[in-house]
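Report on the following structure.
Here the complex is missing one protein chain, while the rest keep their positions.
This part shows chain A:
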């Protein structure tokens, strides 16, 4: 072996490297903290609102549902009928949006990709709106119980079409161009907005209310059938996506590099696009447009855990669920007894964050 060309190591660099090594050792601890954070936000979300329920009463009410403990009747009703479906929905939406955001950034090889920014959410909303307004006309005999599922399928269709469209439009040899990706997102959001507006003229009052609620996502409509529809999609996504973590790592190098590393790129890409569209579609169908979760959460996780998808994906799931529940608690409390749509809150917090990232990326030249 030839002697390596020696180089001196500046002191500052040694400090930096020590920090990174410590960083690597702290990863299990960080994941544990994230898990505890998620559990506490679940308890907060169950306990806080117009009526405050103490954590022990909350646990008692949950135990009662399983037939283990006793709880006062009114507490039981609040937890079981109102808070639990809402908390579950917030949890599932947060987990799914953060996970799909992280995957999409890997797929597009661009840390600024986010379902809401590149138009996938808008496309999914259009798909869902078509089902809600025209569904009764297209399938006259559709029972109401199937509506959540039909809406999810419509949103999924809209999501797949837009993801493919944006992917095609933004693809260059150097990864995905931010400019074309965002411009495609603007165009798709405009088209979807216009078409949803158009559908508004065909809609009756009940549909109209559902349509407006999309423009500012909310967990207010949580119900067990919706939670179930979302849970089925979320389970599939949380099972399949983390299995592609290593392939996603390789994809970050570039598609041909990933192919040379033995990744079946076309198959992996197809699976990732379908699953992210399903996840975004399901979230949009039940909770409307909740933006920036998929952008902010994976970014924070990369700062904490590094960019390896084997850590980023589980980390994003934990932090995404926790942050969305926290945001929902704030949305419920800040103008109580009324409540703020959570989409407004995530946009208020997420959009400036995105601007900062965009400025930084211009300097680095993505």
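Quick note on the criterion: a residue touches a chain if its C-beta (ideal position, glycine included) is under 8 Å from a C-beta of that chain, and two chains touch if they have at least 3 such contacts; residues count from 1.
As a convention for this text, contacts and distances are computed from a predicted model.
Engineer: Select, from "Glycosyl transferase family 2", "Hemin import ATP-binding protein HmuV", "Universal stress protein" or "SigE family RNA polymerase sigma factor", the UniProt-recorded name of the complex's unshown chain.
Structural biologist: "Hemin import ATP-binding protein HmuV"
Engineer: Taking the entire complex into account, which one of A:194, A:253 or A:355 touches the absent chain?
Structural biologist: Going through A:194, A:253 or A:355 one by one, A:253 is the residue touching the chain not shown.
Engineer: Taking the full complex into account, find the residue in A:86, A:269 or A:302 that is in contact with the omitted chain.
Structural biologist: Here the residue in touch with the unshown chain is A:302.
Engineer: Name, in rising order, the residues on chain A that touch the hidden chain in the full complex.
Structural biologist: So the residues of chain A touching the missing chain come out as 1-2, 4-5, 7, 9, 13, 16-17, 20-21, 109-111, 173-175, 246, 249-250, 252-254, 256-257, 259-264, 302, 306-308, 364, 366.
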